[in-house]
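Structure incoming, see below.
Shown here: the complex without one of its protein chains, the others still in place.
The first chain written gets the first letter, and so on, giving A, B and C; residue counts start at 1 in each chain.
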Amino acid sequence: MDANGFYGQWGGAYIPEVLYQTFQDLKAEYSRCRRDPAFWEEYLELMSTYSCRPTPLTYAENLTRHFGGAQIYIKREDLNHTGAHKANNVMGQGLLVKRMGKKRVIAETGAGQHGMATATMAAKFGLDCTIYMGEEDVLRQRPNVFWMEKMGATVVPVKDGSRTLKDAINEAFRDWVTNVDDTHYVFGTACGPAPFPEMVAWFQSIIGIEAAGQIVKYHGKMPAKVYACVGGGSNAMGIFKRFLDDKEDIELVGVEAGGHGADSGAHAIRLSSPDATPGVAQGYKTMFLQDDDGQMNQTHSVAAGLDYVGVSPILTSLWEDKRVRFESATDDEVMQALDLTMKTEGIIPALESAHAFAGAFREVGDLSTDDAIIINQSGRGDKDIFTIAHAFEDPSWEKFIIDRGKEYSKKYSG
Amino acid sequence: MDANGFYGQWGGAYIPEVLYQTFQDLKAEYSRCRRDPAFWEEYLELMSTYSCRPTPLTYAENLTRHFGGAQIYIKREDLNHTGAHKANNVMGQGLLVKRMGKKRVIAETGAGQHGMATATMAAKFGLDCTIYMGEEDVLRQRPNVFWMEKMGATVVPVKDGSRTLKDAINEAFRDWVTNVDDTHYVFGTACGPAPFPEMVAWFQSIIGIEAAGQIVKYHGKMPAKVYACVGGGSNAMGIFKRFLDDKEDIELVGVEAGGHGADSGAHAIRLSSPDATPGVAQGYKTMFLQDDDGQMNQTHSVAAGLDYVGVSPILTSLWEDKRVRFESATDDEVMQALDLTMKTEGIIPALESAHAFAGAFREVGDLSTDDAIIINQSGRGDKDIFTIAHAFEDPSWEKFIIDRGKEYSKKYSG
Amino acid sequence: MEQQLRERLAKKDILLMTHIVLGYPSFDVNREVIEQMVANGVDCIEMQIPFSEPMADGPVILKANQDALANGTRVADCFSFAEEIIRQHNIPFLFMTYYNIIFKYGEEAFFKRAADIGMKGFIIPDLPPEMGETFLALADKYNIAPILIFAPTSTDNRMQELATHGRGFIYCVARRGVTGKKSEFGDDFAEYLERCRASTTLPLAVGFGIQSKEDIDALRGKADMAVIGSRTIKLVESEGAEAVGPFIAGLR
Partner (left out) sequence: MEQQLRERLAKKDILLMTHIVLGYPSFDVNREVIEQMVANGVDCIEMQIPFSEPMADGPVILKANQDALANGTRVADCFSFAEEIIRQHNIPFLFMTYYNIIFKYGEEAFFKRAADIGMKGFIIPDLPPEMGETFLALADKYNIAPILIFAPTSTDNRMQELATHGRGFIYCVARRGVTGKKSEFGDDFAEYLERCRASTTLPLAVGFGIQSKEDIDALRGKADMAVIGSRTIKLVESEGAEAVGPFIAGLR
C-alpha cells in the first residue's frame, strides 16, 4: 500500500471531507497498533480465549480418496465464535475502538455474518451498535437479525437501491458522516477506503499464519495451492497473505460467485470474467460490475456473502500482477460441492465457503498425491439452513415451515 | 464402577441376552483403549484437528462485573465441531467402532444434537448411520433432521410412547438387538447399561482436564465452584470428573431442568426434587421420574436435551454421597439467563447450557471476588433458533415464518 | 414347573405357550382369550404386565403395552386378574414383565404375592442373572421359576452359565431382534438349537415370530415348547377373541 492507500492503481480513499480527520486518526491508531507487538499479542490472547484460535487444519481423508489427487486440507474458520472468519476482523477492530475511546460501532452486513460478529463484539466490549442490512437480506436472513437484536444491536433495514450489501454500505457511510465523533465504522471486508483493506487483511492474516505452520506440521511441506472464496476478499486475503510472502511457488486461487453462469449476467464475478470494469465507488477503486455509465449492476449468488459488486483492491492488484488466479463456481456446482463435503467429511461449509471447495474439486484430481492443497472454509453452513434447505427443495423442511407458519397465523388471526 | 457396572447401588447393565456378547466385546475393547495411552493420544489428535480442542475458557468480564461476586469463567464447548460437547463422546466412540470393525452406527437423539454429532462422525468414518428421534422432537427440531439427512444418515421418527428421547432410546435398542453383529449403538450420554456411563464420561472428561489447566493459568488457582446442566449427565460428568479427583474442596453443582417449576409436575428434576424414585429402565438403575407402578412419567423442559426421565448413575451416586450438589432452574429463569448472557458477553448458550448459567447466576454474587467459578457452556444456542425465537415470542420471527410458509404453501397448491 | 411341563411332554410331541398383554384390549377380553387358549390345549400362558418402556418388544406388543397403560391398567389389577385366572385354569401361568415393575413393587413383596396366587414363573427379558442376585435368591425362596433366555448370540459358555440359574425351562429366542417378526428356521437355527440342547437339561421353549402350524412343525423334535406371542394379539385385533380357539386348535 502506498501513502494514499493504493495497491498499484487500485484502492485509495474516496471519502467525503467530513470523514477526513477520522480517517487520519484511524490510520494513525492503526499504524501504532501495527508497530506495537503488544497489540498483536493482545489480539491473539483475545482470539484464543473468546474465539477458538488457532482454528484446526483438518485433513480431509475421504475427499482426498474421492478425487485421487493432492492431499486435501481444510482450514476451519467455521469453528470461530459466531461461525465464520468475520470474527477475526471484528474482534481486532474492537480492540482498536477501545484504544480510540469510541463508544459506538456501526456495520453493514449482507449475509448477516458480519453483522452477527459485530453485534457480538459490541456486546462483549460494551459498545452501542447499529447494523445496516439491505431489506432484501433482512428478509432472507431473519435468524441472524434475531440474534443481532438479542445481543442488543439495532438492525436497520436499508430500503434503497438494490436493498442488498452495497446499499447497506452506503447507508453505513451516511450514519458515519453524521455521527463521526463517537462512532467507528467496522468495515466487514478487505474493501472500502484505505486503511480498511489493509487493516482487515492484517487481522485476517492470522488464518494463513496458522495454516502455514499447520500444513508443514501435518504434511511436511508447504501446499501446492490454496483456495478461498472471494466476496469482498477478506477471508481470501486472510489465508493468502502469509503464502504470498513466501518465497516458494504456491499458487493462490480465488473463487468468485458464478451465480447462474458467467454468461448469464446473473453472477458476481469481478475478476474472472470480462463483465467488470475499473471504477470508483464505496470509497475505493477496483473492478466493479457496472454499466457503461458507471452505474452499479445487480449481482446474483446463492451465497449472500459473495453477492457484491466490488472486490478488494489488494486482490485486484494481485490479479493484475497474475500473482493470484481467479476462477468462479456456479450456484449448481456449489450445491454439489456442499453435498459431497457433508456426506464424505461430516463438515458443512457455508455457501460462501462452498465456492472454494467447488473450485478446488475441479482441479485437485490433476495434482500429484505428494502435494497438498488447503481450502479455506470461511464459515459454517448451518447458519444457512433457510437458504440451503430451500435450495435443495427439501419437502419435509417446506412442510415444517408451512405448519409453523399456520400455527403463528392462528395466533394473529384469533 | 464395580465389575457389574455399579456405582454404589446405581448403574448396572440390564440388557436383553441377545446383547450380552456384544457388551462383553465392547467392555473388552473399551478397557484395552483405557489401558493404551496411544488411544487417548489418537483421540486428542482427532479432536484437535477435526474439532477445535482445546476449547477456550472465556473470562466473562461483564457478567462478573454485573454480579459483583466471584470471577466467572465459561468453558466453551459450544465451539466444538457440530456445536456442543456431544462431539467429544461421539468421536471417541467412533474410534472405538473403527477398532471393533463395525460398519454401522445407530443413535438416539432428543434435541438432535447427539444425532447431528453421530451423523457427522459416521460421515467422517464412512459408516452407515441410523438415528432414532421421537416424532415430537423431529417436529420440533427439523433443522437438525435436515442436516443429519444431508450427511447421509437415515432419521427414523419414533411414534411410540411419549414420542421423545426415552422412546428413541428404546427404539435404538430394538434396532441393536436386531443388527447386533455389525452395528454399534453410540449412546449419547452418561446413562444406559455399563460400560456406557463410564465410557461416555471418560471421553467427556477432556472438558474438565482442559478447564483445570486453563483456570489455573488464568486465575492462578482452582475454582471455588463448577456448574453444569444435567440432562443425561455427560457434559456435567465431563467437566466434574477432573475436579472430583482433585484434593481441593471444589464444589460441583449440577443444574436440572425445572420446567414450569418443581411443584408443577412439568419438569425433569430427578435429583433435586422429591419427585423421582429409584428404578431400572433403559438398561440401568437410577432415579427415575415414574409413577408408583414404575411407569415412566412425562417430563417437560424448554430444553429438549434436558427433557429426560433418568440421569447418569454416576451422578446419582455422587448425589447420594453429597459430593455433587443438585439444583434446578425453571424455563423462565433460563430465558432470563440466556438474555443476559447474550447482551453482556455476546455469547449464545444452548437452552440446555443456559440452565448452568441460571444456576450459577443465583449464587455467584455471594462469593468472594478472589474466587472463580466455571460454567460449562455445553453447546451453542443458535441451533435453537426455532425454540428460542418462539419462546421470546419475537413478532418479526413469527411474521418471517408465516411468510415463508405461505410461499411454500403456494408451491404445493398451485 | 419343569415337572409340570415334563408330564405334559410325555403326552405330546410339542407343547404350546401363548402370550397375552394384561389389560389389552381389556381384562374382559383377556379372560375370554385365555379360556379359548386353555380349552384348545395350550400348555402354558405368559401374562405380560405392561410397562411403559418395553425395550425388547416389537411394534405389536409395544402398542399393546401402551394401550393397556392408557386404559389405566395397574399392577394391582394384574395381580387380581391373575389370581382369578389361576384359580380357574389348571395349567401353569407365568408373569412376563420388565424388571422395573418388580423392583418398584418391592422385589420380595412381588414374589410373595405371586407365590400366594400360584404363579409358576417369571420371564424378565431385561434381567440377566448378573443383575439378578436377589431376584434369583427370592425365586428359590418362593419356588417361582426364573425363566432364563438363550439367544443365538449366546456362546456355549454363556448358555451353560445361564442354565445354572434357570428353572422350569429355557426360553430360546429364535433370532436376533424383538418380538413379532417372522423367524427363519434354517440350518443356522438347527445348529443353534443343538447348542441350546447341549447346554442344559431343562426343556427348551422357542419363541419370537412363530405364526403358523408350519413353524411349529419345523420345531417338532427339536424344541419342547413353541411360544406364540404377537400372532394372537394381532388375531384378536383383527378377528376378535373368538378367533383364538380355532387358531390354536389348527396349530397341532
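We adopt the following convention: a residue touches a chain if its C-beta (ideal position, glycine included) is under 8 Å from a C-beta of that chain, and two chains touch if they have at least 3 such contacts.
Values in this document were obtained by computation on a predicted structure and should not be read as measured data.
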(request) Indicate each shown chain that the hidden chain touches within the full complex. (result) A
(message) With the missing chain put back, one of A:105, A:119, A:224 or A:281 would touch it. Which one?
(response) A:281
(request) Please pick, from A:53, A:150 or A:166, the residue that touches the omitted chain in the full complex. (result) A:166
(message) For the chain left out of this view, which of A:44, A:139, A:177 or A:335 touches it?
(response) A:177
(request) For chain A, enumerate the residues touching the unshown chain of the complex. (result) 4, 12-22, 160-161, 166, 170, 173-174, 177-181, 277-283, 285, 288, 290, 292-296
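Quick note on the criterion: only the chains that are shown with their structure count from here on.
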(message) Need the most distant chain from chain A, centre defined as the mean of C-alpha atoms.
(response) C
(request) Give the identifier of the chain nearest to the protein's overall CA centre, each chain being represented by its own CA mean. (result) B
(message) As a quick test, compute the distance in whole Å between the mean CA positions of chain A and chain C.
(response) 65
(message) Please tell me the distance, in whole Å, between the geometric centres of chain B and chain C computed from their C-alpha atoms.
(response) 37
(message) Quick check: how many Å separate the C-alpha centres of chain A and chain B?
(response) 33
(request) Spell out, as numbers or ranges, the residues of chain A touching 2 or more other chains. (result) none
(request) Could you tell me which residues belong to chain C and also touch two or more other chains? (result) none
